[in-house]
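Only one protein chain is missing from this complex, and each of the others stays in its spot.
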Amino acid sequence: MAEEHPILEVRNLKKYFKTPKGMLHAVDDVSFCIQRGKTLGIVGESGCGKSTTGRSILRLIEPTSGEVLFEGRDILRLSKDEMRRMRQKMQIIFQDPYSSLNPRMTISDIIAEPLRLHRLCSSSADCEKRVQRIMETVGLAERLVNSYPHELDGGRRQRVGIARALVLQPSFIVCDEPVSALDVSIQAQILNLMQDLQEQLHLTYIFITHNLSVVNHLADEIAVMYLGQVVEKAPAIELFEHPQHPYTKALLSAIPVPSLKKRTEMQPLTGEISSPINPPQTCRFAPRCPYACDRCTEGVPALRHLGGEHYVACCLCQQ
Amino acid sequence: MKNSTAAATEKEQLKKRKRSQMTEIWRRMRRNRLAMFGLVIVSILIIVAVFANQIADYNTVAIKQNVVERLQGPSAEHWAGTDEFGRDIFARLVHGARISLLVGVVAVCIALVTGGILGAIAGYFGGTVDNVIMRIMDIFLSIPILLLAIMIVAALGSSMLNLMIAIGLASMPTFARIVRASVLSVKDQEFVEAARAIGAKNDHIILRHIMPNCLSPIIVQATLRVATAILSTASLSFISLGIQAPAPEWGAMLASGRAYIRDAPHIVIIPGLLIMITILSLNLLGDGLRDALDPKLKR
Partner (left out) sequence: MNNHNILLDIQNLSVEFRTDDGVVKAVNGMSLQIERGKTLGLVGETGAGKTTTALSILRLIPDPPGVITDGSITLDGEDILAAGKHQLEKMRGSLVSMIFQDPMTSLDPVLPVGEQIAEVYILHERISRQEAEKRAGEMLELVGIPALRGRDYPHQFSGGMKQRVVIAMALACNPKLLIADEPTTALDVTIQAQVLKLMKELKSKYDMSMLMITHDLGIVAEVCDEVSVMYAGRVVEHGTLEDIYEHTAHPYTEGLFHSIPNIDARARRLIPIPGLMPDPTDLPPGCPFAPRCSYAVEECGKALPASISLSDTHSVACILRQKEE
């Protein structure tokens, strides 16, 4: 692929929220890029800013500052109308298949809505045909067209959400925890579907999740976030085999492995995530870090190149 | 081909499913006996109100005085007896239903439109707009409904239209609050964000996504409020600020009949009972609707 032209490049993205207690740094200086057809996994715990990042890229939340270059154009500078047109190419799949579908609309109305909004159908028959085609693609039976969301189970609802995102034929999709509300057996169905769709339609994904095993399965590259910042970024295999940042290591060791082999005693992190409101200008992980030293409080560590595609923001991790 | 017949039956089934939401609500409604009782009574009242002139002529029966037959008890000729001027109480009740329902429904429409718009604006835009609108509504709410209505009628004069406006404005804040609350709860749901993500504009989001999901609490409240409005009309008429004689309003009938309560108790009891049953039925219907419309209660 054309390596030199990433489909999406995010530079110094920041999103601060004003709260009564001060500025909440939800996303603080995040940069990354994704090649066409690849999957970037963004991993972190609740409150690390991963969802805000995903929504800021699509301007569902207006970022405070930064640049989001999609196919070379900074979408943060687009006018409302231009942005609306741009949405045909950039879509999102939501976490909660229960609240992301309008309960008063039928399945076909939900899937056809994007087509109608962008006036992409020549006739209602054309529209119906396209809805049917996309339902077939995501594995929804045709008889469900006139059902309402509450008549469907979680997995089918999530398929409707995917169909709605795909019907505009986007090239880039933000997947915000698309499987975390589903049962394991259904989760596997949806993950496989998403993989198949990526291959068939040559899609680019940002896959946001708190579940490392899920991204390990899907992502080509993984960015680990902590308190609004990317602390480590590497190709998936590299990250799992040679995690560098203490937080990444802790995260990996905290996952309960469903197997009796390779059992290691859990070494849980102590303490909890600190407040994102007016964070100090130091390493944000330092208060919980087992290796923290004086150097950790001397400013925010920058993402440093470790060789290959491996980047880490920790003053202790050298080459 | 075999396939096409299969497709046809499939289509048939689809059509059936499309109506399923209404059918489902109706099915839940029907299981609630009290609500069905309310619905039946309200339906009868509506039919009676619509065909009032066919049941008993207004000029010759309802308001025509006939002192000879005054204060008669119920009989085959006068089903509900006669009042102090010898008028047929049944006929007056029938025409009274027309007035009560008309005032109730129009007043609620006034309240719904004004309160609904204000509430929707407050809820969707939030911030200062929200604050200003809702504080004004709070001021309205701090005055007892009846007192407010008395003030408005006293200021504008007592006519049927003024009565409707008075009662309508008095229940406006309730609607503003309900609409605002439901807009707020719907606004933050993911499907609204999803609509924005596919490129929908504000007006589309409000009309297509927010409003339909706010309808059920509004319908329920409107039903309940018609009852309150009828009661307010009766109360205002009772203290002669509402519908003027000789128009047969239920509250006014109560008021004028109360002097004869010892000699002819039926002229008070019958309209009083009717008011009670009407209010009760509307409330039962409203409660039933709330249970039937709320999909979250669905198991």
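A and B are the chain letters, set down in written order, and residue numbers restart from 1 in every chain.
We take it that a residue touches a chain if its C-beta (ideal position, glycine included) is under 8 Å from a C-beta of that chain, and two chains touch if they have at least 3 such contacts.
Computed from a predicted model, the values in this text were never measured in an experiment.
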| item | value |
| --- | --- |
| Residue touching the undisplayed chain, where the options are A:M23, A:L191, A:I277 or A:A292 | A:L191 |
| Candidates A:E9, A:E45 or A:E67 - the one touching the absent chain | A:E45 |
| Interface residues of chain A (partner: the chain not displayed) | 45-46, 153, 155, 183-189, 191-192, 195, 210-214, 216-217, 236-237, 240, 250-260, 262-263, 266, 268-270, 272-273 |
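Note that only the chains that are shown with their structure count from here on.
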| item | value |
| --- | --- |
| Euclidean distance of C-alpha centroids - chain A vs chain B, Å | 49 |
| Touching residues (chain side chain B, partner chain A) in the complex | 10, 13-15, 17-18, 20-21, 189-191, 193-201, 204, 208-209, 212-213, 295, 298 |
| Touch list for chain A against partner chain B, complex | 55, 58, 60, 84-85, 87-88, 91-92, 94-96, 99-104, 106, 113-114, 117-118, 142-143, 145-148, 150-151, 161, 164, 168 |
